[in-house]
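Here the complex is missing a single protein chain, while all its other protein chains stay put.
Coming up: chain A.
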Amino acid sequence: MRAPDNPVAAKQDVLLAVDNVSLGFGGVKALSDVSFDIRKGEIRAIIGPNGAGKTSMLNCINGFYYPTEGQITFKGVKRPKMRPYLAARGGIARTFQNVALFKSMSTLDNIMAGRSLKMHANFFWQLFRHGPAMKEEAAHRRVVEDIIDFLEIQHIRKTPVGRLPYGLQKRVELGRALAMEPELLLLDEPMAGMNLEEKEDMSRFIFEVNQQFGTTIALIEHDMGVVMDLSDRVVVLEYGRKIADGTPDEVKRDQRVIDAYLGVAH
């Protein structure tokens, strides 16, 4: 469906390109020579067995790690060595495998914190919590309330997130990432440890984010059913190498993927 019939057009709607990226920690190679791209508006899944380098890949994309070799191109610009907040500024948001919320803050404040980059009232007005500062708070609160409505978490608005059950925490974390209005949303195992119902909800939210806001999504997930249903294209990693890349159907039939997941007879 999205096969690059016209190579020029296909190049143009690439949002993020990973070219020959390798990442090593001392003697350990987490990624070696991985190349793939993420196109504007698609849901891109990164799958692979444990320790395949999926999370390391996300960490490279949002600037926690800098690839030892290779290049990452985001929105057509080759990225220099950068800190994560610059990636955030560029429009990359992310959720974590182990929920990384601000535990003592309420749901509201967590999602408000996601709006940090969009808030500009200066220090002087912040001192008095008046005028532009308060106007800004209220305006962003409105956006945050929309996100809360979208994720159906109205009832836990003012609860400190540390007290919430795991499934809801995951949802708040998605909300916090959405508050950044990202162009590229990275989801690291958004459905880990959830029951079926919660997984269905989360899948629905991910799908709706992609459809309604046109957000490009890259997700890591172990639930193959979810991956195959949600994603437009899948890249498969094993031991830090790319072993397959294509539509879910292509990947499913790939012998190397089957070997990686089921093992090879010796």
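As a working rule, contacts are C-beta pairs under 8 Å (C-beta built on N, C-alpha and C of every residue); 3 or more make two chains touch, one makes a residue touch a chain; residues count from 1.
As a working rule, contacts and distances are computed from a predicted model.
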There's a gap in the complex where one chain should be. From "Electron transfer flavoprotein small subunit", "Branched-chain amino acid ABC transporter permease", "Formate dehydrogenase iron-sulfur subunit" or "NADH-quinone oxidoreductase subunit L", what does UniProt name that chain? "Branched-chain amino acid ABC transporter permease"
Of A:Arg39, A:Lys54, A:Arg79 or A:Arg176, the one touching the omitted chain in the full complex: A:Arg176
Can you work out which residue in A:Asn20, A:Gln71 or A:Ser116 touches the chain that's missing from view? A:Ser116
Touching residue (missing chain; options A:Val28, A:Val77, A:Ala138 or A:Leu262): A:Ala138
Touch rule applied to chain A and the missing chain gives residues 62, 64, 83-85, 87-89, 93-94, 96, 100-105, 109, 112-114, 116-117, 119, 121, 123, 126-129, 133-134, 136-138, 141-142, 145, 176, 180
